[in-house]
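Note that one protein chain of the assembly has been removed; the remaining protein chains are unaltered in position.
Moving on to chain A:
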Amino acid sequence: MYTLLSGLYKYMFQKDEYCVLILGLDNAGKTTFLEQSKTRFNKNYKGMSLSKITTTVGLNIGTVDVGKARLMFWDLGGQEELQSLWDKYYAECHGVIYVIDSTDEERLSESKQAFEKMVTSEALDGVPILVLANKQDVETCLSIPDIKTAFSDCASKIGRRDCLTQACSALTGKGVREGIEWMVKCVVRNVHRPPRQRDIT
């Protein structure tokens, strides 16, 4: 009876798990964004010093609980050599956060190319995409309209899916909560990718 009741308890209160990819060029602030969201949403988490974050080799993983959903972040390395690994994760993810460095005007077209390549991937069909214009705390950064103009010819490739461009600053935490709450709303709503089923033991 104990097994029955404890299983029932787990069945009732188990959180739905969603996997979210964090993509973007190197030095866009993906890992900083991950650390910032972990510090914001997990009460007991003592974040690592944001200034000490270096290049990601491989991937970072973070888990964040928002309401009844549990988001598992996969923060992949963004260097050109590592970008070829991105598509291995597409089939299993429920959402994508694409981080753009708003201060780096020169590499904006490179970022756009990577975004296009990602967005046209068939394995990502119907997956909600959150575009974060990061580093908005820097004064000389590009504004949201500027970035939207630069990415305007991707609009047709986005197709029928949820997509939001959000200004944020991973360093100060501005816009992080709004972005993640939007992402949760979208992955929960997306019926084509149901949450990962976990066996109750």
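Here is the rule we use: a contact is a pair of C-beta atoms (placed from the backbone, for glycine too) under 8 Å apart; a residue touches a chain by one contact, two chains touch by 3 or more; residues count from 1.
In this text, contacts and distances are computed from a predicted model.
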**Message:** I notice the complex is incomplete. Of the names "Protein SYS1 homolog", "NEDD8-activating enzyme E1 regulatory subunit", "Cell cycle checkpoint protein RAD1" or "CDC45-like protein", which is the UniProt protein name for the chain that's not shown?
**Reply:** "Protein SYS1 homolog"
**Request:** Touching the hidden chain in the full complex, which residues of chain A are there? Just list them.
**Result:** 1-4, 7-8, 10-11, 199-201
